[in-house]
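With one protein chain removed, the remaining protein chains of the complex are shown where they sit.
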């Protein structure tokens, strides 16, 4: 047990903190609106230029070869500095780990540097109108185009966050027409400007055009758009969703900084005199702290070579519920001002999506019960 | 909308209150222990002698022909006076309404006066080792004895509250050997001193011998032990469980008086200075009050001829959860004294059974979802 | 003892329900968002006119002042219906708070116009100066009805700074503390106005909750995943059963509080507090559940759920949130010195 960082890690923290303090932009428009997305892209490119965009990646792809501990430190500092959400997150935190695990050397060399530089902007293409929680019900299909040396994609994807602003999408397609459920699916990476692809943005609860539907009509992609092998998409996709549920998308830094802001709000709003509100503030702070400790333990296991597996569902349940409670508490403190458009009310609306995306919390509880506790499936 | 009682009802209340104040015994041992049961029987006989045992029954059976409103008033006064739990409750509140609905005139005349007088003491025989929540899995069987003019009962019943102290049991037996699930069951009323019947008491969480297993080995009962018709036991049983879940077993008076005692405890224990404990006390009091209002509305509907039906599951969910929270809050107030054997710790243990018996709360939620909200079963 | 509306009250409620079902579908709720693409305030105002023709707007005004003189018991049913429809106008504030208040203040001309449907009144009596529906109202009442020696002011024409809300239909405006003219009201009238607002808010929350629960129950019956309707999953069933439980036990408390108010019972304030606390918690729970069982579709503005959910998030915190109301109950139970309240 040693909960201290090494001098080298502390130096890394100091460097990150100094750079962030000097460079973090404030008051950007929402990254899920057209105007804000452009502002966020500028920030992403500034991060990349200073090699802070993908710290844990190899240097040749734009990273710093940072250890997983350094990555955690960077995330802490990033949110502590009040830096903007990462509009590149679905690429760098979800697709990239999957490319590192399943991609060919050529795919890695071609895709990762452009992703790091925010030249290619990736969105997810998991859900379909009839396949939300039930990802294995995927109907969008891929038909082999021998002559063209690739595949023809047809179908509809939906709930694609920032799809209207991105350049590429990754997702599952049914490549074996006779297959059912988890079998016969292939994981494709699709340029959204390919002929036959149409993107329609639509509005989220917070008013931003943050969602998109993506229609594919016989859209051609070459063979190297396949990640991890034809008809083997399910296990590749599971690696991506594991990242989404687990650590990489939701490091503790984000919740620690939100909890600190909540404590500040409580001090400002006289919660010293309101024991009920104060108790909820403390609960939220404790939960953010507990998420940090859980993560440090988990990263110790990962660093020792253990796979997180189904336990990433515990992360997802915990952070999604924590995020909702934390923002609800802020709204309670704000009283009649709670309904004003502002960072806390927007944060609340954003948090509400947490128990739904990346596999609903109902699905996560099934996974925990069956695969961690070993309860019978049928 | 008129939430006042008539002068006649108020007079009834005054009479009940006066009698109870003069006669309620205190400091009885637990009614679920052998010693306490005898003390409680004395009380039941005193109630009967003064015609307070079964106020809503016809006078010829020992009651007062009281209206449902007067019954509610009596219950309020009963608990307000701190009177003992009713060891006769499974007879007078569960079996009796079923006898009134399904029994023959002969059965009513024979059984009800003895029940009212606490001469016959009834326990339930629903659960079996393999049939708890799943009552339709009943295996205990009834075989026709043509020669004897009755039936031979064989099987095992369990979780029979106060079974070791009672004289009679009611429950379901499979009378059609080829039947499955809800069909082919018959509702029998069984004297526990019949040859072939063995009763074994065993201990509950609170240390009392409050449970019993009842073993039946070819025990003979005559034809008039059948309530509501051969092979028609399921619908008869549903009437009894409706009473168990709904109003008759748990009138608001019990929770109102417990909530008032909780408020007193909170005042004594300085909850004025502890906003968190105070808030939980207030929540419990509010819930008891809400249960009272819900009941008044429900009784208005019943008085107007509406059947409560599946909505009795709402009662059961609400009072069982309220009872647990109310007692938990009392233990919080008691601090280090919470674990001492006393009325609050015993009440807590008793309350814990609420979400389990009379159909687990999981079953009740299924019923509410399917039969009140109309969600699909499959 | 009879815990139910009488037949006149039930018939009036039914009529309002029918009117709103026909005239205030989700498209009209969307039309009530000032400044949105779908905004059509004239269309919304036609619903108001019809409510005026039914006599609903002056319903709580005493007969001597030209109203119907109906009590809170009759009104809460109507307000629940307004909540169910997510009516994007301040029916509660106008009919249940402003009507009796202006009558008490001797503003006979205004009362007449209000009852005729010519005066949409926004009101915020919590001292925040943030008034819902300011952007669509013809007059505003603002001030602090809870503060000792508090006063209320009438702004006409309303002067306010518009505020962006997460719920566009709330049309918020901020008013200055010294704007408008002080209404001539005694402390009892102020207190009564606050109780009516809190109770009316509770009634609206019930209606909002019932609409959300009905939407959710329909959706999970239709939506299929894993080869079955998702309403067959126990996790979905139990969440919706718990949501119904919360609503069904809040509803009688609202009706009882209305009866207490009408009787001028000593416990009326406590009963209103119980009602608002239960209704706030129930509506928040139903909104969270409805959103969760819908999944992603509920998270879009194209789907109707948010029209009600956003109203719940605002309404649960308005007119005293559940914490505040429970503190009032604590005071009534002798668990708090009265002075500790404001």
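By written order: A, B and C. Residues from 1 in each chain.
By our rule, a residue touches a chain if its C-beta (ideal position, glycine included) is under 8 Å from a C-beta of that chain, and two chains touch if they have at least 3 such contacts.
From a predicted model like this one, the values you see are computed outputs, not experimental measurements.
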Touching partners, among the displayed chains, of the absent chain: A, B, C
Option from B:3, B:110, B:265 or B:349 whose C-beta touches the chain left out: B:349
Absent-chain contact - pick from B:12, B:122, B:159 or B:255: B:159
Where the missing chain touches chain C, by residue: 233-235, 238
For chain B, residues in touch with the removed chain: 127, 130-134, 137, 158-159, 202-207, 211, 274, 276-277, 331-332, 335-341, 345-346, 348-349, 352-353, 355-357, 360-362, 365
Touch list for chain A against the chain that is not drawn: 1-6, 9, 69, 263, 266-267, 271-272, 278-279, 281-283, 285-287, 289-291, 293-294, 296-297, 299-301, 304, 314, 317-318, 362, 364-366, 368-370, 372-378
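Keep in mind that, in the parts below, only the chains that are shown with their structure count from here on.
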Maximum inter-chain contact count - chain pair: B-C
Distance from the mean Cα position of chain B to that of chain A, given in whole angstrom: 53
Euclidean distance of C-alpha centroids - chain A vs chain C, Å: 38
Residues of chain A whose C-beta touches two or more other chains: 274, 276
Per-residue multi-chain contacts in chain C, two or more chains: 236, 323
